[in-house]
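A single protein chain has been removed from this complex, and every other one stays in its place.
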Amino acid sequence: MGSPMAADLLLRLLREPAMAAALSPDEWDLALRQARAAALTGRLAVCLREAKALDAVPPAVRRHLDAALQVASRLRQALEWEFQCLARLLAPLEVPVVLLKGAAYGAAGLPVAEGRLFGDIDLLVPRPRLREVEGALLAHGWAPMKLDPYDQRYYRRWMHEIPPLEHVRRQTVVDVHHTLLPLTARHHPDPALIFAASRPSPWAGFRLPSPADLVVHCATHLFHEGETDRALRDLMDFDGLLRHFAAVEPGFYAGLVPRARLLDLARPLFYALRYAQRLLGTPIPEAVMQAAQQAAPPLPLRLAMDRLAGEVFRPKHASCRGPFTAPAHFVVYVRGHWLRMPLHLLLPHLLRKALARRQPTAARRDGPP
Amino acid sequence: MSGPRWRIAPEVRLAAWEDGYTVFHTPSGDTHLLDPFAGQVLSCLQNGPMGLEALALALMDRPLAALGSDERAAMETALAALERVHLVLVSP
Partner (left out) sequence: MKLAELAPAELKHRLHGAGLCLRTGPFTVRIRSRIPAVEEALALLYAEHPVLEEPVFCDFTVRVFRPLGLRRFFRPQVRFAFDDTEPFKPLPYDHAFPMLEWGLNWAVTQHAHWFLILHAAVIEKGGRAALLPAPPGSGKSTLTAALVQRGWRLLSDELALIDPASGLVHGLARPVNLKNASVELLRAWAPEAVFGPPARDTRKGLVAHMRPPADSVARMDEPARPAWVIFPRYVPASPPRLTPHARGHALLEFARNGFNYSVLGEVGYDTLVRLIAACDCYDFTYSRLTDALAVFDGLAHGG
């Protein structure tokens, strides 16, 4: 494995679902494995369904895709139940709560929510109300996820956030934020702007970011994140959001770049637009690309990012790896952290994380069931 | 009619067995095993929202006033337990 054709198989299939009719059994084998590695099995199923290509999928493969849709559907149900539970416990506080990322996509019923593996629920609340919200959650069966004392300090003192909370019985996770990026980061999007532009959601007690803010935040998360496991999935979210809002939201593209500038997030938006267009073929008006260009980095940095993007926006799978893949992931990992924290905090943090990675992770279980 | 009324939550499935009723609540994904009495309460509510008066008639075949205090308490306890696990909703 490792041939260029094989490496691009999933991406090609996602861009041209009609290809499904022509795939051989071993190509399906590889495509499914790449999709699993990229957490895109459900997304692949939805793409094929929309293109009316699911019937062209061999039954042995089809049942895996249907299984992924089933998992996604249950996670969506669980998300919606969680909205109800959270709304009940937050209602007495009368605090504005804006949903972010996956939770927002689910609440808004956006196309990118279809086939999605929902994870944590991200909430944005005003900073002065953070303690109150945390208190209400703790009183209703939520508890800080088992983090070692170092990680707890990392969240509270340096990132000025509270660690993610897990519901004791339901095991769902809520991540409560008061800004889009850590206070120690290099960009400073003003959360008040997000609240001011937010809209009501179909779920009582929760608001949604405006379309432009959803898109800009997606771009920011993409390019400020050190963990690259979901990089391709997140880029596909960005593509999906653009396509959807371009079709249904009047003035969407005209307002996008100006909004990003206002939020001090024009640079990540530039990157997202650039790589969505190049790697996924997202149709973006030339005027928007040119406006975004003004936030482009100097040429050497842009070339370096182009190289990194080429490696990182792929399924994290053996068939997609080349000689530069691992170093690229490492660079992105370091960069992700560098963007979040100043150097004097970064180095000890990275060292600590590197040592921790040597031990078996808590997420991996002991052998037999 | 005054007094609280209880109604069964949407998307509840009920099955009767010799040792009680199993219940599945689709929105939460929870599965419960109810004792026979609580199960019968829930089963009655499948016919429509009810206050205590209607429930007494449906469940025990007697009016509320004719019930002993422990029979009434049993109904209220069952309703409270069902409410706690989101199987019934109450309107005041």
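By letter and in written order, the chains are A and B; residue numbering begins at 1 in each of them.
Just so it is clear, a residue touches a chain if its C-beta (ideal position, glycine included) is under 8 Å from a C-beta of that chain, and two chains touch if they have at least 3 such contacts.
Computed from a predicted structure; not experimentally measured.
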* Structure fact -> By the document's definition of touch, the residue of A:R15, A:H64 or A:R129 touching the omitted chain is A:H64
* Consider the whole complex, including the chain that is not shown, and state which of A:R36, A:R49 or A:H140 touches that chain. => A:R36
* So that we can see where the missing chain sits, which residues of chain B does it touch? -> 11, 13, 15, 17-22, 24, 26, 29, 31, 33
* To do: By the contact definition given up top, give the residues of chain A that touch the hidden chain.
  => 24-26, 28-29, 32-33, 36-37, 58, 60-61, 63-64, 66-67, 70-71, 73-74, 77, 316-318, 360, 364-369
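Rule of thumb we're sticking to: only the chains that are shown with their structure count from here on.
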* Asked: Per the centroid of Cα atoms for each chain, what is the distance between chain A and chain B, given in Å?
  -> 43
* So in the complex, which bits of chain A are touching chain B? -> 74, 77-78, 80-81, 84
* Could you pull out which chain B residues touch chain A in their complex? => 26-29
